[in-house]
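The complex appears here without one of its protein chains, the remainder shown in place.
So, chain A:
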Amino acid sequence: MKLFEYTRAGSAADAVRSFGPGTMYLGGGTNLVDLMRLGVAEPDRLVDVGKLPLDAIEEAGGRLRVGAAVRNSDLAAHPLVRSRYPMLARAVLSGASGQVRNMATTAGNLLQRTRCPYFQDVTRPCNKRQPGSGCPAIEGDHTNLAILGTSHACVATHPSDLAVALAALEAEVHVTGPGGDKIVPMPGLHRLPGDAPERDTVLEEGDLITAVELPAPPPGASLYRKVRERASFAFALVSIAAVLDVRDGTVAGCRIALGGVAHAPWRAEHAEQVLVGGPATGEAFRTAAEAELERARPLPRNDFKVPLARNLIVRTLEELAP
């Protein structure tokens, strides 16, 4: 294990100022420390931002601002989150274990890295970890990997549940960095792999997430549902965050985000387009799901995700329809 320097930042600005080559920000450490133990991440320097005063959840003008350092347990338990964004609370609670949620931070959750077994094993090739080394998952173990938005270079999935809910809620990610402050709307934070799977997000070197801002809850009913082979602590085979607004039997609004299917939380825009303005019937839900999944490029061992995602979309919308 490589030696590294550890410092604790006093403020966000402080953290950004001190960022240099080989530096990484450390939040709750629930993923980064694992990756360091595995030799996947080898920072020269860790800047601890987990204890910055960015741990408040505040309401302002109908929006909810969640500090980057808010712990997942606190996020899920917050009365405003529970009452106004129950889908978000449910997504967070479906991830990891109580112990991990007590440590994991909001920003860290968004920036966690894929659990693709090749990525996690430094003795095997992986384009994401070592650009240009190849992607053995495409021919090998891709059971839990992506079916949508994949490239010849990478079929990894983004593992976060929180990010899927935020993609459906159209949250804004507030970032400060060497280039100044900016706002990145979800789901635009995460990238598809393309030719550069080593880049998970659109963030630049030294960028630090300071908060996630939730717009007022969209009208309609919402639900987060996660499918996994055991009842506890497992990454999603497929998950869904859905919001459905039905008026007089017609879909007035709909948002669907899928987890476990792509390199990023996957907004099912094609399905949404098919649905909005049409009837809220099981048949319409199925047509919409199939319109989205026409784009799926499953591999031999993860072809099950196509019917699974289809079923989940249909069933979740049926449950949300009045």
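Quick notes on this one:
Throughout what follows, a contact is a pair of C-beta atoms (placed from the backbone, for glycine too) under 8 Å apart; a residue touches a chain by one contact, two chains touch by 3 or more; residues count from 1.
Rule of thumb we're sticking to: contacts and distances are computed from a predicted model.
The chain absent from the displayed complex carries the UniProt protein name "Xanthine dehydrogenase YagR molybdenum-binding subunit", chosen from "Sugar ABC transporter permease", "Anti-sigma regulatory factor", "Xanthine dehydrogenase YagR molybdenum-binding subunit" or "Ferredoxin-NADP+ reductase subunit alpha".
In the complete assembly, the contact with the undisplayed chain comes from A:227, out of A:103, A:192, A:227 or A:284.
Residue-wise, the contact with the chain that is not shown comes from A:136, picked out of A:136, A:217, A:253 or A:279. Among A:25, A:85, A:118 or A:266, only A:118 touches the chain that is left out of the view. Touch with the hidden chain on the side of chain A covers residues 1-3, 37-39, 115, 117-118, 120-121, 123-124, 136, 139-141, 143, 227-235, 237, 301-304, 307-308, 311-312, 315.
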